[in-house]
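Just one protein chain is left out here, and the rest sit where they should.
Chain IDs A and B follow the sequence of writing; residue 1 opens each chain.
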Amino acid sequence: MLAQLLQFLFSGLTVGATYALAALGFTLIYNASNVINFAQGEFIMLGGMLAVFFTQAGLPLPAALALAILVPAVVGILIEKLAIEPVKGAETVTLIIITIGASLVIRGLVQVFLGKNTHSLPAFSGDTPIEILGATLMPQSLWVMGVTAIVVVVLWYFFNRTLTGKAMLATSYNRLAAELVGINTNGVLFMSFAMSAALGALGGILITPITLTSYDVGIMLGLKGFVAAVLGGLGNGLGAVVGGLLVGILEAMGAGYLSSAYKDPIPFVLILFILFFMPRGLFGAKVTDRV
Amino acid sequence: MQKRAYFGLYILIAVLAVLPFVLPNSFYLDLAIRMAINAIIVLGLNLLIGFAGQISLGHAGFLGLGAYASAVLPTHFGWHPVLAMIAGAVATGILAALVARPIFKLKGNYLAMATLGLGIIINIAVRNEAQWTGGPDGMPVPAFGLAGFELSSDKQWYWVVAALLAVSVWASLNLIDSPFGRALRALHGSEVASRVVGVDVVRYKVAIFVMSAVFASLMGSVTAHYVGFVTPNLADFFHSIELVTMVVIGGMASVYGSVIGAVLLTALPQALATFEGWETVAFGAILMICMIFLPKGLVPTLASKFGKAE
Partner (left out) sequence: MPALLDVSNLSIHFGGVKAVQDVSFSIDAGIVYSVIGPNGAGKTTLFNLITGVYKPTAGEIRLDGESIGGKSPDELARRGVARTFQNLQICMNMSAIENVMVGAHLRLDRNLIKAALRLPGLTRRDAELREEAFELMRFVGLEKYRDARADSMPYGALKRLEIARALAMKPRLIFLDEPAAGLNPKETIEVDHLVRKVADSGITVVLVEHDMKMVMNLSDRILVLDYGKKLAEGTGEEVRRNPDVIAAYLGAHA
């Protein structure tokens, strides 16, 4: 009983950590530009696929992983420079279509050059499970949760203690005012795309030894990251993390106790209820649109 | 919108009338039928995206619901195809309304994600329920008949679909130039302004969303009967994106743009067939390039070049 519950909790927290990273990615870009980046899931996919590719190409693991984060970050920057900046201030529909287009290009290129097969990465510190109260925890899960925790702390420090971080935060509150006090808001946008892409890729790399990866895993992961961001209150960093973990746990419980074939719809049904009863999510601030 | 808006309709009817006599073989006739079916779906989707300014990334899901209603209900339950088609449309309408109500109280991004998720779930359900749907392999669909007459040859299908297309274009032109259509366009232009003149914006958004979903479902049924076979690909995310791309490239808020977009992009996969895998890249690139360099789409851009307002 308890062992089973604990088991579901472990796997929930593990995938939940990935969703949290994706949700943080959504949040960063949303705060900098009010854009929902529909390509966020592709960064996750790209991280995993590139890590596989670079290790298979014979690079040592640390170098392969570094490249698998760096390349998506560059892709994120390219998207921002080539596709988001030129249409600044466009309608929501336009921005959605552009980021969807970007996601298709990424997915298509991966499919063409890396193929349609499913891949795995070796776990970072072996596959010897750890027993806790009758439940087993894989060492890779500890990697996922640990690295996510570190990332959250680093991000907190960045936004609250560094000038660049504060400038980014200021831009999210009031872009115009930020510009007036001399913050380079284009630079902020640039930074947020690079950071979101890197966060997504990191999540993708960490989770690949557990869930495997292929060219088409991005949509679902992105969707769940978005659900997590909305659950936490779109735009709220802490909310994104809590939302991610919650979505992961609920999904694992649903898959375990209800039906594993229908685990993917769970977050989606959840989000409909949230939007219905608490449209600002758990930690979202109340805002009245200015007229 | 004056009389000349209907001029294009006469041209369309003329083209549709002569087309079967000039097409060299059945391959092209089949292509023309699929173009017309897509055009009808895209007309409905453009009312939602282009005119009302709301987006759906899951329309293939609705299409799939209609298609599978027409496949499953007659096959497993012996329903009459007409009844099955209507049941599919009603179920789609109810589902769309249930989802739309809460979502439309919020902003555009939520709708995009919600429809994306809904489409994916419909697809998952169709793949999983293999005992009913044949799973990933799909299932055959019985022929469509009404009052002893059975639609079988491609020629017959062509005339049915061509007539439906002409009527749909006519109805769309009528709609956008009516009080209902003006309210739709107004809530796109300025939501707050339309609210203060009395437009219940949530109701209008829900209405057009449900209408376009029902359109997609009906055409899904038509596709199923025409092809004689359904697979989950009909309902997948990529197909939803194909439909949105048709809207965008032809021209948002352009009735004729919908037709042109559908024609072009139905032909495109044929042209790309030799480049396995590049399809996705091409669609993605088209979407981005259109939105950045040709945000109005082909038809409105060309129309304003030649000094004619559509």
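The rule is simple: a contact is a pair of C-beta atoms (placed from the backbone, for glycine too) under 8 Å apart; a residue touches a chain by one contact, two chains touch by 3 or more.
Small disclaimer: the values here were computed from a predicted structure and weren't measured.
Peer 1: Of the listed residues B:L106, B:A207, B:L272 or B:I289, which contacts the missing chain in the full complex?
Peer 2: With B:L106, B:A207, B:L272 or B:I289 as choices, the missing chain is touched by B:A207.
Peer 1: Out of B:L175, B:V227 or B:V259, which residue would touch the omitted chain in the full complex?
Peer 2: Selected residue, touching the omitted chain: B:L175.
Peer 1: Quickly run down the residues of chain B that touch the omitted chain.
Peer 2: Residue positions of chain B that touch the missing chain: 170-172, 174-175, 177-183, 185-186, 188-190, 192-201, 207, 211, 253, 309.
Peer 1: Of the residues in chain A, which ones touch the absent chain?
Peer 2: 285, 288, 291
Simple rule for what comes next: only the chains that are shown with their structure count from here on.
Peer 1: Which integer distance in Å separates the CA centroid of chain A from that of chain B?
Peer 2: Taking the mean C-alpha position of each chain, the two centres sit 32 Å apart.
Peer 1: What does chain B use to touch chain A in their complex?
Peer 2: Answer in residue numbers: 49, 53-55, 57, 99, 102-103, 105-110, 112-114, 116-118, 120-121, 124, 128, 192, 237, 241, 244, 248, 252, 277-288, 291-292, 295.
Peer 1: In the complex formed with chain B, which residues of chain A make contact?
Peer 2: Chain A residues touching chain B: 36, 38, 83, 86-87, 90-94, 96-98, 100-109, 111-112, 219-220, 223, 226-227, 230, 234, 261-262, 264-265, 268, 271-272, 275-276, 279, 291.
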